[in-house]
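First up is the structure itself, then whatever we jot down about it.
For this view, one protein chain was removed and the others were kept in their places.
Up next is chain A:
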Amino acid sequence: MDALNSFIFSFFNLKVMAQYLPLVAQGLGLTVVLALLIVVCGLALGLALAVIRSFGLRVLNWAIIFTVDVFRALPPLVIIVLLFFGLPAAGLSISGFAATWLSLTLVLMAFSEEIFWAGITAVPKGQWEAARSTGLSFLQTLRMVVLPQALRITVPPLTNRTIAITKGTALGSVVGVAEILGASQSAMSFSANPSPLTLGAIAYLVLFIPVVALGRWIETRFAWKR
């Protein structure tokens, strides 16, 4: 029983949890802001790159493919650390928050570009031909015929990837961002008790279970009969 008591004291210490709830809640707020910024910017950039790639300009496409491959290959933590410690060396100071945001945005841009691009190329050539044969321009066809179909195909892989990358906000704790994990870790050292980590885990569940559910809802909403 002693072991159980000590486990409860360490990880479910209600007194400690109550004391540090506000700090972890602040961390949750910061994680939400960071995640939203990453999702909006990362997906917008990824879509923009995929659209530019569909113009088929060879040199530009090489540049896109190279950039995308670099950010898909590097571990996100490496990019964060490089930006956070590297940019100041180059005379540009960057906050931990900005370094985390920029890194994960670039990673999401890279992965989502590939997913959007796969979606665009999965739309049958006949769709382009039918639309162009009625006099629609390239951009009109892309916007009104191809992208709506491509986006529907991309919703499942995109939600999965987006959730995986936004969970990477926890990496911000390494460069001093007081998001959920960072806040919980501070609380843990102040209180000399790991219960705040439990709070942190609960905060992640509170945040991401609805996000996962939303992803599921979007998937069913965007599925249409073929």
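Observations on the model:
Everything below uses one rule, namely that contacts are C-beta pairs under 8 Å (C-beta built on N, C-alpha and C of every residue); 3 or more make two chains touch, one makes a residue touch a chain; residues count from 1.
In this text, contacts and distances are computed from a predicted model.
The listed options are "Cytochrome bc1 complex cytochrome c subunit", "Helicase Helix-turn-helix domain-containing protein", "Amino acid ABC transporter ATP-binding protein" or "succinate dehydrogenase", and the UniProt record of the chain not shown names that protein "Amino acid ABC transporter ATP-binding protein". In the complete complex, the residue from A:133, A:189 or A:220 that touches the missing chain is A:133.
By the touch definition given at the top, chain A reaches the unshown chain through residues 124, 126-127, 129-137, 140, 144-145, 148-149, 152, 224-226.
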